[in-house]
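So, chain A:
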Amino acid sequence: MSPDDILEIASGACLVLGAAFVVIGALGLLRFPDLFARVHAASLIDTLGIGFLALGMGLHAGWSQVSLKLGFIVALVGLTSPVATHALAQAALHAGERPVLRSDRRDEGPLP
Partner candidate 1 sequence: MNVVLAHLNAYVAVFLMVTGLFTVVNRGNLIKKLVGLSIFQTSVYLLYLSPGKIIGGTAPIIADRYEIYSNPLPHVLILTAIVVGVATLALGLALVVRIQEAYGSIEEDDVHRQSAPGEARQGGANGGEAP
Partner candidate 2 sequence: MTGVTSESIVLFVNTALLLLMCAAALGVVRLRNLFAVVMLGGVYSFLMASLMVALDAVDVGMTETAVGAGISVVLMLSVLGLTKTREAAPRHRPLVALVVSAVVAVSLLYASGDLPPFGDPAAPAHQHVAPEYLARAPVETGAPNIVTAVLASYRGYDTLGETAVILTGGIGVLVLLLGARRRRGGVRQGGAGESPEGTGAPMLRDTVILRVGAKILLPFILLFALYVQFHGDFGPGGGFQAGVAAATGVVLYALVFGVASAQRVAPVRVVLVMVPLGVLIYAGTGLAGMLAGGNYLDYSVLAHDPVHGQHWGIFAVESGVFVTVSGTMLAIFYAFAGRRQAREEEGAGR
Partner candidate 3 sequence: MIIANLPALQVVVPLVAAPLCAIFRAGHRPWRITLAASWAAFACAVALMRRVLDEGTVSYMLGGWEAPLGIEYRIDTLNAFVLLVVTGVGAVIVPYAKRSVESEIQPDRRGWFYTMFLLCLAGLLGVTITGDAFNIFVFLEISSLSSYVLIALGRDRRALVASYQYLIMGTIGATFIVIGIGLLWTMTGTLNLADLASRVRTMEGAPSVLSALAFLTVGISLKLALFPLHLWLPNAYASAPSTASAFLAGTATKVAIYLFFRFFFTVFGGENFVSKTPIPEMFLVLSLCAMFVAATVAVFQEDVKRMLAYSSVAQIGYITLGISLGTQTALAGSIVHLLNHAIMKAGLFLLVGCMVFRVRGFRVEDLAGIGHRMPLTMGAFTLLGLSMLGVPGTVGFVSKWYLGVAAADLGQWWLVGFIMLSSLITMLYMGRIVEVAYFRVPSGAAATATEAPAGLLVPGLVLAGASLWFGLDTSFSLGLANRAAAALVAGVF
């Protein structure tokens, strides 16, 4: 197996992993009970999902302008995603949204 093949396999693995994180994040977005938990799930997409996808693509592209741009994208998302998540949660809290706690849910019945 040549180094190129290893790189290809690593790149593919990263892509699959990234895609898996995106799917998990999306599932969480659908299934979690309240906005705050959902925001948490969504952040998985922005950090691990995009991180692994970019890494996978970067490995595929090698040391080139493309990798540099991918780095920029990861840095941008790394900066904006937490800020946006924070602003969203803050706004929700301000608008009267409250986290659903385990104690609240007991009243409705057992957890699914």
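Everything below uses one rule, namely that a contact is a pair of C-beta atoms (placed from the backbone, for glycine too) under 8 Å apart; a residue touches a chain by one contact, two chains touch by 3 or more; residues count from 1.
On the choice of candidates, all candidates are chains of the complex that A comes from, given by their letters.
Keep in mind it's a predicted model, so treat the numbers as computed, not measured.
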Candidate number, among 1, 2 or 3, whose chain touches chain A in this complex: 2
Candidate 2-touching residues of chain A, taken from the complex the two chains share: 76, 79-80, 82-83, 86-87, 90-91, 94
